[in-house]
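As you look at this complex, bear in mind that one protein chain is not there, while each of the others sits in place.
To keep things simple, chains are lettered A, B, C and D as they appear, and every chain counts its residues starting from 1.
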Amino acid sequence: MQNVEKPVLLDVQGLTVSFVTDGGLVRAVDDVSFSVREGEILSIVGESGSGKSVTLLSLLGLHDPKTTSVDGAVAFRGQRILELSASAMRRIRGKEIGLISQDPMTALTPVYRIGWQIAEQIRAHEPMSARAARLRAIELLGEVGFSNPTEASERFPHQLSGGMRQRAVIAMALSCRPALLVADEPTTALDVTVQAQVLDLLLRLRKDLGLAIVLITHDMGVVSEVADKVAVMYAGRIVERGTTREIFSNPVHPYTWGLMASIPPLTGERPKRLISIGGMPPTPGSIPEGCGFQPRCRFARAECAARPPTRRIGNQSVLCVLDGEERDALRKTVLTSEEPA
Amino acid sequence: EDRAALMAQHRGGTMTLSAVSAAGTIDPMINYTAQYWQVYQMTYDGLVKFKQAGGTEGFKIVPAIAEAMPEIKNDGKTYVFKIRKGVMFSNGKEVTPTDVVASFQRIFKVKGPTIGSFYNGIVGADKCMADGDSCTLDGGVIADEKAGTVTINLVAADSEFFAKLAVPHASIVPADTPAKDAGTSPVPGTGAYMIETYNPNEQMVLKRNPHFKEWSVDAQPDGYADEIDYKFGMTEEAGINAVVNGQVDWMYDTPPADRLPEIGSKYANQVHIDPLAAFWYAPMNVNLPPFDNIKVRQALNYALDRDALVGLFGGEVLAQPTCQILPPDFPGHADDCIYTKDPGPAWSEADMDKAKQLVEESGTKGQKVTVIAEDNAVARGIGTYLQSVLSDLGYDASMKAISPNIQFAYIQNTNNNVQISVSQWYMDYPAASDFLNVLLSCDSFHKGSDSSINIAGYCNKDLDAKMKAAMALSLTDENAANAEWAKIDKAYMAEAPLAPLFTPKSVNFTSARLGNYLFNKQNRWIISQSWVK
Amino acid sequence: MESSQSRSVRKGAGHWQRAWRLLKRDKPTIAAALVLLLMILSSLAAPLYANSVSATDPFRSNLSGKVAIDGKKVKIMQPSTEGLGLGVTPIGPTWAAQYFLGADTQGRDVAARLLYGGRNSLLIAFSATSICLVLAALIGICAGFFGGFVDTVLSRLLDILWAFPVYLLAISLSIVLISKGIVLGPIEITADSLLLPIGIIGIIYVPYVARPVRGRVLELKNSEFVLAAIGLGIPEWRILWKDILPNVATMLIVFIPLMMALNIVTESSLSFLSIGVQAPDASWGTIIQDGQTLLYTRPAVALAPGIAIALTVLSLNVLGDSIRDVLDPRTKIV
Amino acid sequence: MSASGNVRPLLSAEALTKNFLVGKTVWPGSGRTLHAVDEISLDVYPGETLGLVGESGSGKSTLGRCLTRLYDITAGRLTFDGQDISKAEKRALTSVRRRMQMIFQDPSSSLNPRRKVRDMLGEVLDVHDIAKGTAIDERLAELMEIVGLRREYLDRYPHEFSGGQRQRIGIARALAVEPALIVADEPVSALDVSVQAQIVNLFADLRQRLNLTYVFIAHDLAVVRQVSSRVAVMYLGSIVEVGETDALFGAPRHPYTQALLSAVPQPHNRVRQGRILLEGEIPSPLDPPKGCKFSTRCPYAKPLCHEVRPQLAGDAGHHTVACHFPLA
Partner (left out) sequence: MVFAILQRLGQMAFVMFGISTLVFLIFFATPGSDPAARIAGRNASQETIAQIRIEFGFDRPLPVQYVLMMKRLFVTQDLTSYVNRGMRIVPQVAEAAPVTLSLVFGAAVLWVLGGIVFGVVAAMARDTLLDRGLMALALIGVSMPVYWLGEVMNLISQSRFHDSWAFSWVPALGYKPLFSDPVGWFLTLIIPWATLAALYVGIYGRVLRANLVEAYQEDYIRTARAKGLSPARVMLRHALRTSLIPFVTMFGLDFGALVGGSALLTEVVFGLNGVGRLTYQALLNLDLPMILGTVMYASFFVVLANASVDIVYVLIDPRVRKN
């Protein structure tokens, strides 16, 4: 973690994304706010379908404007990027903000060599000869840990293993030395040894280049290992936000409790059953008014029918009616006992 | 002389001709198409030939390789031809009596299509027909090198023998010409031009015969153009456009109907309309119902609106209604029409009432009838019209059009049970027998064969005998014979084995630069006598 | 958990209801459906038009007939009066009830024939397209799904079909069938039977459709859900029917308008070779053929059926696209 | 629970091999052989859960598909409940399939997007004569309940579900035939932890209730530890170590297992000690190293390792390892 507060790189305020669908307008992301400073790693965790990927893609303006409406303010280096023209936005994409998308298997165009694909991005943003761009691409591939980058650059995506592909995607995302990297579950498809390599790489880049990262993952281990800050999403909203240490040591939202409790331990006694959150995640379009977690929350009460207040505890902020000692007491019961039948 | 002056002025240049497709083998003894017979006029000569002149003059037979017309000896069974000296083949050799004999043998050796009808009267022909390869025509065609003569002996006198000698099948070619179908490799000839190359898919190129010296203006006049390119492959529409645009000087095929008004008005002076010795007719199978009933055949003849049919062919300028077999201005023709409202010399109007009454009497109403037509615009139109009339008469009529080449063979074969079809006949040479005898004699009918030109399958022994007599008569008395033919024509029409439709005229559309257009009644436009310079 | 009864009504609301609901909302689709309906209805109404509006028999030659235009009697087949007076031209479009689109070479009312022709053309094209798609689906699916030897044989058979001169078959059949029909069990096929063009046209484009189908099936065959079905012990035929076919079907829909267009045009060639629609009966294709011989003087004759074909195909296209979108449960229609 | 000599294995593989021909072009014989599963011998005993872990591309899915005979086996022997099914034909397999099911790695691609859940599940019941007519509906509702889904979801299309729900449908479909053995190919890797916990619990419940046997493929070691009674570690098509869960996690004996365990990131524990970072890339299965397959990356590799391929050895049934120099 940085000692000195670096300037804010990305500031998202009230981001709301809705899709026009068969069954009417569906709000997939609802009033989401967060910010990332230079060199900071923000991790977004949460239920699948809670809107993590949608949030990321809307930062880059990658939604189809015909079926999607994006509201709110996204400031990148102080510039409101949602209002930018298409061509101005293109200058930011890939150049200022790099994207690592969820599935490395399908993220690369199957018919081009990966060196070419990386060089293509470089040349889209920097005037450079094809040769020079290729050399850069090879250099980048070396940077992300390919033992023989020249040879690797000549391969087609299908000729690479999952881990190699993911690293190629990362190399591509980094090719223009962006200030911000948005990574959507970059290691889900990878096994732990490769995952470790990739995480190491990200940390190294952060250290060497001051790269800021927004990282989506399901793996709480990964979060605790690399993230500075964590945002927990549920049903389109960020229900809790804080530094990694705070979230892990002092989670305040019942959903976060559930998440923490359900992590299987790698050492020690194996529990008979894992703790899990009962009930079912809401589908977009049927998210309840008020607190989205309320139908599954063991501590739900009448106030939850209204939109919960945002509470701040230090750097942490949380969307929940629970407060104070009551909360701490309840937390204990969750994190130690088993889920009731 | 006048001709010499014109020759000096207009000689030279390349004339371009066009046709939708080529007409098959180039062998003059085998090819039996009007398209190439026209070409053969300037490339080959027989002992005698139709005169190369415009109008009816063209029916005249003049000596060609023979120095003069021979005397008739032995009651018309023996002819002695004196071979002209100094006539050169395009391969540089001079024509000798041996070449003449070899040429006659060759007709049989290559199994020309007319050996059974034109040349079977020569002594020894029967043997040659049975086995072509060993054909000698012993005693039939005899050369006398010393005297420079060739003697031909016939089994019986034949009034049409000169005409048969004057058609391209009796062309004189070098004795060493291989005795098999020449196919696409040109055979040397004695004409003003020679075929240099022939590719049925592209073109035929005719060049001047380098060894040619004009030896008879009547039989083989010198030509104007230096080269004649006959191109194949353009559709009729394209051909017309090309002639209009001056890219082609003439096209063989009849202009499509929808272009006629345009060329008839805008390019009137490039259009040449000439009468033809031909007719379009609808043969009716007298051996199949309903046309096995004479009343039905007559009914159709009454019912046909021949004016409408003329319209389908391009209007009254291009065709003339007819209800008899022999075409106008043809030996034996006498104006007469029995199938019209007021029977008289000419057709005036269809008599539908009479036709319907005849059908009623025949008791064939409601039967199925299929008209078979060739698959081209005009024949289709006529077929559709016939079908429509037959429907009006109360039949369950339909029309089928099939590819022209197949249709001709198809309608002849009795196995195919064709009831009625649309067909045409163009004369080979000017003789009434070429229509009546060929199309309707019992000898022309062969059951189950693709070659049975008596399509109606009508056989009348009496009329056959009368035709034999008329042919014999014409040896001695041409006019009496013609009168006899007129009667035969009428007699056939009374039996109505066919329904004559109209007599077509030839339409030739030539380019603006083409001059000295001459139409020969026998062989149509004389290509070599027009100039392009 | 909420009561399970409350929502079990949804069970019935299947594929088709949903599709219908979505289709109803799309204006271009409605327009296309209307155009198509109009085409079908007007061709069904052909006798009505011929009897009461144009008052001619569109199947009788009318070469010496006359028609009253603006009170004057005019010949339907007008001999040329200019220059040499060559040729006879049928009357052109009159903008009157009779001979609205003019006459053809037999002096018949083109407008009435156009309507009658629509019956044959639509019938032939629809049936042939169906046959083609069914066969192509069958062959493509078998080749793709069973692979190996079956694939090789079927693929080569498709090659044979593709390189085979179909017109030879047509010419031959047309000649064979003139005198007597072919008896196939209970049905006798004669030359003017529409079964022939339907059958022939239905077959000739099979390779064109079967090949892409085969490719798609190969793709599907390797998809996880097919593997899953195999793993569940579902019989192959059932996998073909339930998993592969529906996915192939949407692909076939793209081909429908194309095939319709190709088929109507091909039908005209076959009619020309005397297979199928026979004079004096009409189809759009045969009217185009007739019009072809009048192209320089009366272009309207060939143009009118051309426009009819284009309209049909266009509306089918719009319809086909919407149906394909709508049948995909994943599509969301705005 | 643990394997012992006198219990007959439910599923037994002997020198199971699966090769793929890759890079095949129009010219037959142009491809190269990829040894995805290379002479693996493995027993699965009734009632146990065998965890299968390993680097991505090491052949876990392929092995799983071979075990359920979704793939034809190139060589080796496979017996299920005493019956040799290595060469069984389609027909013979149908009965085996009722007793042995696979759950796929990717829940979305293993469900036909054009079919409703009811249709897909009902088909299975129908085909295997498990239920007919109205009984189908009942059984379907029951299945949905077992996997914790609402019964009205039966009338939904797969795309209308979340990832976790889709995975449950996959499980329900596998359960529909009432199998004895389930091979689950990374059933939880696409899910978030809370859903993952639900599924893991579900597996445990089902095992108890239905007396199921599992082969559980995963790369999340914590999950594997949670669910498995025994664990097998794969590397490049071969099994390098098999052992009872606690033994293997407590004292890994193969250097690769060791590296794998050390690489797991752990929550609540930012600074990891002794992580072993493996050097280089996993070799291509097209031309695996000659000796020990791990020798190219093994920190302890000795010359022997590059020459001779080690075989699984040790206390059979308890803990075996394929290493010339196993860790203590």
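The working rule: a contact is a pair of C-beta atoms (placed from the backbone, for glycine too) under 8 Å apart; a residue touches a chain by one contact, two chains touch by 3 or more.
Bear in mind that the values here come from a model prediction, so they are computed numbers and not experimental data.
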Quiz item: If the hidden chain were put back, which of C:G117, C:P197 or C:P257 would touch it?
Solution: C:P257
Self-check item: Sole contact to the chain not displayed, among B:G46, B:P70, B:P97 or B:G132
Solution: B:G132
Exercise. Quick one: say which of B:E196, B:D450 or B:D464 touches the chain that got left out.
Key: B:D450
Practice problem: Have a look at B:G116, B:G139 or B:P210 and name the one touching the chain we're not showing. | Solution: B:G116
Quiz prompt | From C:L34, C:A68, C:A97 or C:L168, residue that would touch the chain that is not displayed | solution = C:L168
Self-check item: Touching residues on subunit C - with respect to the absent chain
Solution: 28, 152, 155-157, 159-160, 162-165, 167-169, 171-172, 175-176, 207-208, 211-212, 215, 254, 257-258, 261-262, 264-265, 268-269, 285, 288, 292, 295-296, 302, 306, 309-310, 313-314, 317-318
Quiz item: So which bits of subunit B touch the chain we can't see?
Solution: 21-22, 24-27, 30-32, 111-117, 120, 129-130, 132, 181-185, 199-202, 231-235, 237-238, 241-242, 244-245, 247-248, 402-410, 413, 415-416, 438, 444, 446, 449-451, 453
Self-check item: Missing-partner contacts on subunit A, residue numbers
Solution: 57, 60, 62, 66, 86, 90-95, 98-99, 101-103, 106-112, 120-121, 124-125, 156, 158-159, 169, 172
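FYI, only the chains that are shown with their structure count from here on.
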Quiz item: Does C-D or A-D have the larger number of C-beta pairs in contact?
Solution: A-D
Exercise. Between subunit C and subunit D, tell me the centre distance in angstrom, where each centre is the average of that chain's C-alpha atoms.
Key: 52
Quiz item: Can you give the whole-Å distance between the Cα centres of subunit A and subunit D?
Solution: 29
Quiz item: Which integer distance in Å separates the CA centroid of subunit B from that of subunit D?
Solution: 89
Self-check item: For subunit A, residues that touch 2 or more chains besides their own
Solution: none
Exercise. Return the residues of subunit D touching two or more other chains; collapse runs of consecutive numbers into ranges.
Key: 150
Quiz item: Any idea which subunit B residues touch subunit C in the complex?
Solution: 237, 256-266, 268, 271, 273, 305, 307-309, 311-312, 314-318, 370, 372, 375, 377, 380-381, 383-385, 387-389, 391-392, 398-403, 406, 410, 416-418, 507
Self-check item: Residues of subunit D that touch subunit C when the two form their complex
Solution: 65, 68, 70, 90, 93-94, 97-98, 101-102, 104, 106, 109-115, 118-119, 123-124, 127-128, 141, 150-152, 154-155, 157, 159, 170, 173-174, 176-177
Quiz prompt | List of subunit A residues in touch with subunit D within their complex | solution = 45-49, 146-147, 161-164, 188-197, 199-200, 218-225, 244, 248-249, 258-260, 262-267, 270-277, 280-281, 283
